[in-house]
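As you look at this complex, bear in mind that one protein chain is not there, while each of the others sits in place.
For chain A:
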């Protein structure tokens, strides 16, 4: 079946090429309204024509479709002014007032609408920061836009090419819109409309939609009839569609992949309810069918699909990810220590981030300037774990979001991905696309769509701020994921700000090839580990005047952590553990005192001391003897490695010295394996028996120290 589909599509493509081999001609109607001495020159209308087909005339004030990323849902706008630029006005431009479709709205903003959006619904777009100049060549065809009062129901008309406006959208709220703003003043009335030959400016002419509504009709006709019909419908296909298809042919970058993906989506959509999308596709199908004999195959295939789709296994397609709700309420913290513990948990979000003011300011101004200027850029942030990199960026975004809500800066869209939270570097594309548009796609397809989105002129896009955490995991052999992430912001129309986070300072030099490192640029920032004063301040600000710790205790924790790693997470964890120890050590649970030095010391010991020494002390006599035998043998050989057989001889001797009964080889091996399992010894695989080699995993001094203290 798949082969058949490939065949079908290849032929379709050839046919389309054949039709559009005739050149596209676009010319201006010589109907200048105004002639200015200086460029540009304005026009009141223009016409698009495809050679051999009818032409379309676009007037100012008319609603139009403009080519966008998604061919099935082109952008909608109203022409406000048309003008030519450059030599003999060859550069033709137009000013438009945009409308925004439901699918173009940010997914998270849809809930502001408060109701289910109608599929034909569009919104009047009021946003200052969007580019409303378009290239005339990107105009597809006119469209009908109707204004409805906000309380009116949507008419359920069969005409899928009429769009309805009720509200306006200014990237923050929906507002009711006045009808005079929307309705085009020069709505082409029948009287003033262009000659009848230009009528099919609306693509769904009655005869066309009729033939589409009875898709199986042509099968009863003779092949000759079918051909005539197909030619007929080909002319009926509005020129705009041809235009769009032609452009599609020209711009498709990886046709093989695209075709297949389209095919699969088509299969999914082939439902009983015929969407307009399906209809047009089937018309295209007829064009092809008239030329070959396999129309019946196509028909059977489509019928099979129609049959299969209801009967497919019940895969949970719309599963919502969620964890069950708890049955009992969470208990609120009852005393000071519990309250302190809740505040000291790493997960509790503080009101502000102390000690990172400078870094915060740098990132804030970087992102803000890019948003205000409508440009893009990259920034690389490095620092050891637990120094507040991700937290600072989140804080910056929160503040910017607040500023955007206050209308101080243009609004933007924030997306976050994490290299550790994906199974494969290429999943980055899928996640970005999913968070951007809510679409699901395979990595290759997502890359194509994103590439298109970031390289095409799409005027109504908000700036996108993309946070890439754990960047080093997006490394691939060709580094194409990293390359794209840093390449897109540099595109003229991308408006993408990329903030990347990783642990190592010299990551760009170490793992990136030159062309990737160069695109990342030199905007770098490194987060230093916290000093003890900063750590102390962090704890203090989290506790927020809650008196749970002694001053000295806090200082001890922060000094200790600052000396070791400067990891704020570690610091908070130790404090949390100390409150627990304090709570348990108190005799009366209701009257616990402050967390003191002793509690903190105990917590520090628990977390930092290595267990090797205790483990050696708690080992059985034979295990301790074996460790001594290993050291003796190492000294004898002058090497740090020996076979079990050699050590075992020493062990037997030591047993005799200690007055113990010598043990057998099997028992000796068992002792050795036990020490190997807790990694006091490093062993070769056990199947080697007495020939396996042994190394120590602890220093000899530690062993002596542990055994001497007995």
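Keep this in mind: a residue touches a chain if its C-beta (ideal position, glycine included) is under 8 Å from a C-beta of that chain, and two chains touch if they have at least 3 such contacts; residues count from 1.
Criterion: contacts and distances are computed from a predicted model.
Between the names "Phenylalanine--tRNA ligase beta subunit", "AP complex subunit sigma", "Origin recognition complex subunit 4" or "VPS35 endosomal protein-sorting factor-like", the one given in UniProt for the chain missing from this structure view is "Origin recognition complex subunit 4". Among A:80, A:135, A:528 or A:621, only A:621 touches the chain left out of the display. When the whole complex is considered, the residue among A:362, A:470 or A:537 that touches the unshown chain is A:470.
Taking the complete complex into account, A:326 is the one of A:115, A:326, A:478 or A:545 that touches the chain left out.
Only one of the listed residues, A:600, A:663 or A:683, touches the absent chain: A:663. Residue-level contact of chain A with the missing chain is found at 314-316, 319-331, 333, 338, 341-342, 345-349, 384-386, 420-424, 427, 430-431, 470, 473, 503, 567, 569-570, 573-574, 576-577, 580, 584, 606-607, 610-612, 614-615, 617-623, 645, 648, 652, 660-661, 663-667, 670-671, 674, 677-680, 687-691, 697.
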